[in-house]
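Every protein chain of the complex appears in place save one, which is left out.
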Amino acid sequence: MAIATEPLREIAIVEKRRGYWGTVGRRLVRDPVSMICAGILLLIFLSAIFAPWLGLADPFRGSMITRLRPFGTEGHPLGTDELGRDMLSRLIYGGRLSLLIGILPVFNAFVIGTILGVIAGYNGGWANSAIMRTIDVFYAFPSVLLAIAISGALGAGVLNSIVSLTIVFIPPIARVAESVTTSVRNLDFVDAARASGASALTIMRVHVMGNVLGPIFVYATSLISVSMILAAGLSFLGLGTRPPQPEWGLMLNTLRTAIYVDPWLAALPGVMIFAVSIGFNLLSDGLRSAMDIRN
Amino acid sequence: MLEEIEDRGGPRQALLDIKGLKKHFPVSGGMLGKKQVVRAVDGVDFGVAKGETLGIVGESGCGKSTTARLLMHLIAPDAGSIVYDGTPIGRDLSLRELRRRMQMVFQDSYASLNPRLTIEDSIAFGPKVHGVPDAKARELARDLLGRVGLKPETFANRYPHELSGGQRQRVNIARALALKPRIVILDEAVSALDKSVEAQVLNLLIDLKRDFGLTYIFISHDLNVVRYVSDRVLVMYLGEVVEIGPVDEMWTNPRHPYTAALLASMPTLDPDRRTTQAPLAGDPPNPIDPPPGCRFHTRCPHAEPVCASTRPSLADAAPNHAVACLMHAANSGHSKAGTMLEAS
Partner (left out) sequence: MKPIVSVRDLTVSFHGERAVHAVNGVSLDVMPGEVLGLLGESGSGKSVTLRALMRLLPKKRTRIGGSIEVAGQDVLAMRDDQLSNMRGKVVSMIFQEPALALDPVYTIGEQIAESVVRHEGKSMKEGKERALEMLERVRIPSAKRRLDAYPHEMSGGMRQRAMIALALACKPKILLADEPTTALDATVQIQILLLLRELQAEMDMSVIFVTHDLGVAVEICDRVAVMYAGEVAETGTLAQLVRDPRHPYAQGLLSSTVLGATRGEKLTTIPGAPPSLSTPPQACSFEPRCRFAVASCAAKRPPAVALGERRAARCIHAERTADEKIATLEAETA
């Protein structure tokens, strides 16, 4: 059989073939903004995880004599808080809880919301109506109000704030998952898969998931910053972490009184929240453009 | 491996027999608007003989692509029966089994391949669904890549976006063949390709048909291509079949005025014999509210009052050649009724 083969158009890069995620990774690594953000986030994460081994001052031991010392005080490079506790140490230890209640709810909501959204989007019809209308009920409340209401009902505490934030983030993620799934579902390759006799579950697993997880993941990453801020807000209101636990939102709250004495010191926990949320935001932007490989 | 599908009724029995196929899509007319429907496919009958290529032509909105999707049951028909090689779909022939016997190639070569799967994975997916072990399915995929003119060692591990349109469409053809079907529906499969690539893919399709003993349903708006590949042609207009017959006869002696107009609308390739008069005026009417009677009467040069009230049915005008036009029906009330029959 003599069939003229089209010679493959020259692809200049001569290297090992990599999969989709390999290509995305390479593109992400080449983006300086993403890499700087990733570096800063990694630094904050590692220092939070390894805090006990960094030789820091005890974040719980205060001293009435050394209250609200400014930056550069000997032994307290970032000064001390309103109870004389070492700020650097509290900021680093604070990252442990803050990051946990910032990221864990988004991760939970990512798993639950994706499952709900993909089922709704793929099946359409009454399954879609049932899931999406229920979700709309939660959507009707502003997210801050919803988080406060659920936390208030469940009672203060770290675990409860994680639960309440998870509930807050399921609707937006499910919505994104549903709309992405609906658009993928209408592509011909899904029809081709149906035409090959595959079951709905197989099609969702092989053909839908691979194409929707990326965009949903990018969206979820951008929610981490919101989650951090909401979690801080809950702590600020006394619905999250309890003193004397170091946590950025709570620290912001208690340092509030010191704002006239040393505004820079009082702003420090806010700077941490800001840095982490901006970091995640820019990283998700970078990820979004890296994933858009269609030339 | 997938076993070959054996023939049941012998060569004379139609491979597909479609009767009364119908699909109306609801369109919402706003909150208070009355419910309207698009009569996408409105009572279509035809048969497909074993080993033939049946071309389906018509303008956008005539229902040719919907018909293809109805045959594959990618959308559920509202009414109608599909009999495959003597067996009606239902108890004796499940949808899953029908889909093994009938496969489809879509127009958009990019959208019809999963961008996250390698070419090999895409082709091997179908056989795996039908229980072929992974290694065997991959072997089959590579073999098929070779058959469609793509070197397996170069292409098997590539992703769709790394291929050109023509190469992707070859992959789609290989994927359709992976289940060893007997019928392949080609829905505008070469329409999006450049002319020189189109010719390559058409040659490939003709080779494959012979090598695999396939039957094609070839849907296209390009009459030149349809003429080149088809044995018989079916012409659709606003959800209905207006004419069906052997391709050469249709081209030399079109019976339905719409077929004639469609053929006359094709650009010539002769600079000295340019078209001087457009065969039809205006656009095809909206299938939401098709004209009563004969749907073509609003644009037909031979239309008479009777055409607006009487719906012509598809009837034989010659052996193996049916047409739905009052001019071809005796005693229909049209002044030319019957005369066309004698003329041809």
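When the chains are written out, they are named A and B in that same order, and each has its own residue count from 1.
Here, a residue touches a chain if its C-beta (ideal position, glycine included) is under 8 Å from a C-beta of that chain, and two chains touch if they have at least 3 such contacts.
Being a predicted model, the structure only gives us computed values, none of them experimental.
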Exercise. From the list B:27, B:95, B:278 or B:308, which touches the chain that is not on show?
Worked result: B:278
For this session: Out of B:214, B:262, B:294 or B:323, point to the residue that touches the absent chain in the complete complex.
Result: B:262
Problem set entry | Contact footprint on subunit B, counting only the chain that is left out | 59-60, 164, 166, 194-200, 202-203, 206, 221, 223-225, 227-229, 247, 261-262, 265-272, 274-284, 286
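Just so we're on the same page, only the chains that are shown with their structure count from here on.
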For this session: Please give the residue numbers of subunit B that touch subunit A in the complex, ascending.
Result: 69, 72, 74, 95-97, 99-100, 103-104, 106, 108, 111-117, 122, 125-126, 129-130, 147-151, 154-155, 157-159, 161-164, 166-167, 172, 175, 178-179, 197, 200, 203-204, 207, 211
Exercise. Considering the complex alone, what residue numbers of subunit A touch subunit B?
Worked result: 1, 3-6, 8-9, 11, 17, 20, 187-189, 191-199, 202, 206-207, 210-211, 293-295
